[in-house]
Each structure stands twice: as structure tokens, then as C-alpha cells.
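Moving on to chain A:
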Amino acid sequence: MIKPIATNTIEPPRREELILGILGTLAFLLVWEIASRFDLINPVVVSNPSRIAAAFVAQLQSGEIFNDLGVSLIEFAAGFGLSLVVGIGLGIAMGLNRLTEYAIDPFVWFLYSSPLIAFYPLIVVWLGFGFATVVAITFLLSFVSVVVNTVAGVQGVDPQLVRAVRAFGGTRLDVIRKAILPAALPLIIAGMRIGLGRALHGVVLGEMFSSNAGLGYRITFHAAHLRTADVFVPLTILVVIGLLINALGNALEARLQAWRV
Partner candidate 1 sequence: MGALTLDHLSLAYARRDGALLALADVDLRVKDGEFVTIVGPSGCGKSTLLMLIAALLKPSSGSVRLDGAPVTAPGPDRALVFQDFALLPWRTVLANVALGLELKGVPAQKRTEIARRHIAMVGLGAFERSYPHQLSGGMRQRVGIARALAVEPQVLLMDEPFGALDAQIRQVMGSELLRIWERGRKTILFVTHDIDEAIYLADRTIVMSASPGRIIADIAITLPRPRPLDIRNDPAFAAYRQRIWDLLEREVLASNSWGQPAAIGAASGAVA
Partner candidate 2 sequence: MSVAAQARSGGELPLASPARQRSARAVVGSIAVALFLVAWQIVGGNEIIRSDLISYPSEVASTLVQMTASGEIGSNLQVSLQEFIQGFVPAIVIGIGAGIAFALIPRLHYLFEPLIVALNTSPIIAFVPIVVVWFGVGTQSKAIMVFLAAVIPILINTMTGIGQVHESWIRACRAFGANRRQVIAKAILPGALPPVMVGIRLAVGRAIVGLIAAEMYVSVRGIGRLIQVYSTSERAAEIFVLVAVVATFGFVLVTVLRRLEGAIAPWSLEP
């Protein structure tokens, strides 16, 4: 049985929330800095905010990090783009035709519930080291949530809507374009939101284990040289990308809400 997946939306912060949030974060950084200054924690191994800031400046100046960011973004776009095309296509096929759904469901279920991360060595064996592997892992991790939610969205479409388009002489394609896709859109977008997060996971995973460029690779590279402060630069950028993706998802859903009312 395929069920849609829901996300928790995080509401925009109010003023008190914002102020306390900033204070809390600053206090966290301050405690960290002080602890390392007084050698309560090892400043070289654990690093501290001022060292990380310095590493940030150095890496931004060298420009290497922009190259990594570019590689990661391209891999992300390729992998997620592929999972949108395949995921929505397959989802519509499964949603419209029950035999297709029954036949493909076990495989989707397997991909959804098995630890895809463990497959990466095989994908490396199949596709080699680098771009293709990273894109494949990104795709595999993210397309399942798109498929699952598209199926649920299509199956939930009000049959009246379909009949209306048919009654006015619409073709099968018209039915899909004018009735099914728009009506299924909210659930598809909810699936995309989850897919976006999983795609970012896929990029990092692929780059960490089988690449020689990208933010994920840069993290492992610096970590292998025990340059802790440098690790935090690509890591922080990834955290920010995660936050931006979440914000994008929130905005998309808010837009959809406004549009439906």
C-alpha cells in the first residue's frame, strides 16, 4: 500500500523566537570558543569558531571552495532533476494503472526501506568513480519519495474532475495535463520536499565515498589531513544549503496554499 509522506513545516519565527535564537546560537559559539581558549577542549582537534572563521576567509580567497560548490550543485541538479522526471512519470503511470502499480510497488518499497547507502560500492563498480556515480546515488535516494507521493496524488484525484475534462471532449493527455497533474500537485510537491533533502544526502554520500571534487569530498579531504577548522567550511556551506532547501520548500508550500484558497 502506497501512502503519501508528509513533512513538518516550520513556521516563520516571531520576533522573540528570532532574538532568543540568535542569542542561543551566539552563546553556543561563545562557550565553544572560551572552552578551547582555556584548553578545556583541544583547539587543534576540536577547533573553535575563530579558527573556523579564519579557515573560511582563507578558503574563500583561494577560490577552491567555489569550484567544489559548483560541482556539488551540478550533481545535485542532475540527480534531483532525473528523479523528478522519472519519479513523476512513473508515479503517474502507477497512479493511473493498477496493474503497473501492483507490479512496481514491491521494488519501490524495497528501495524506500533498504539502506541505499550500502549500494554505493556496487554503483561505483558499475558506473566508475565520480560524476555518474554521485548522480546515480542522488537519484536513487530522492526519486522514491517523488514516486510514492505522485501515486498517492494521482489516485486521490476527484473522478468528477476527470469526467468533466472527458465530457468536454478532452483526450487522455488533456485529462493528465488539465485534471490529474494540477489536482495531484500538492502531494507531488510534498514528495519533492522530502526528495530535495534526500538528494542532498545523496550528493554528500556520493562525494564522500567516490569522488575527487565537491563539498562532500572536501570534507573528507580536510578530515583525512586532520584539518578540523577546514572541515567546517564545506560542512557549514552544506548546512546552509540544507536550510535554504527547507526554506524553498516552505515557500513553495505557502505559495501553493495561497493559490488554492
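The criterion applied here is as follows: contacts are C-beta pairs under 8 Å (C-beta built on N, C-alpha and C of every residue); 3 or more make two chains touch, one makes a residue touch a chain; residues count from 1.
Basis for inclusion: all candidates are chains of the complex that A comes from, given by their letters.
Just so it is clear, the model here is predicted, and its values are computed rather than measured.
Peer 1: Given that all of 1 or 2 sit in the same complex as chain A, name the one that actually touches it.
Peer 2: Answer for chain A among the listed options: 2.
Peer 1: Can you list the chain A residues touching candidate 2 in their complex?
Peer 2: Where chain A meets candidate 2, its residues are 1, 8, 10, 13, 16-17, 20-25, 27-28, 45-46, 96-100, 102-107, 110, 113-115, 117-122, 124-126, 155-159, 162-163, 166, 172, 197, 200-201, 203-205, 208-209, 215-216, 219-220, 222-224, 226, 228, 231-232, 234-235, 238-239, 241-243, 245-246.
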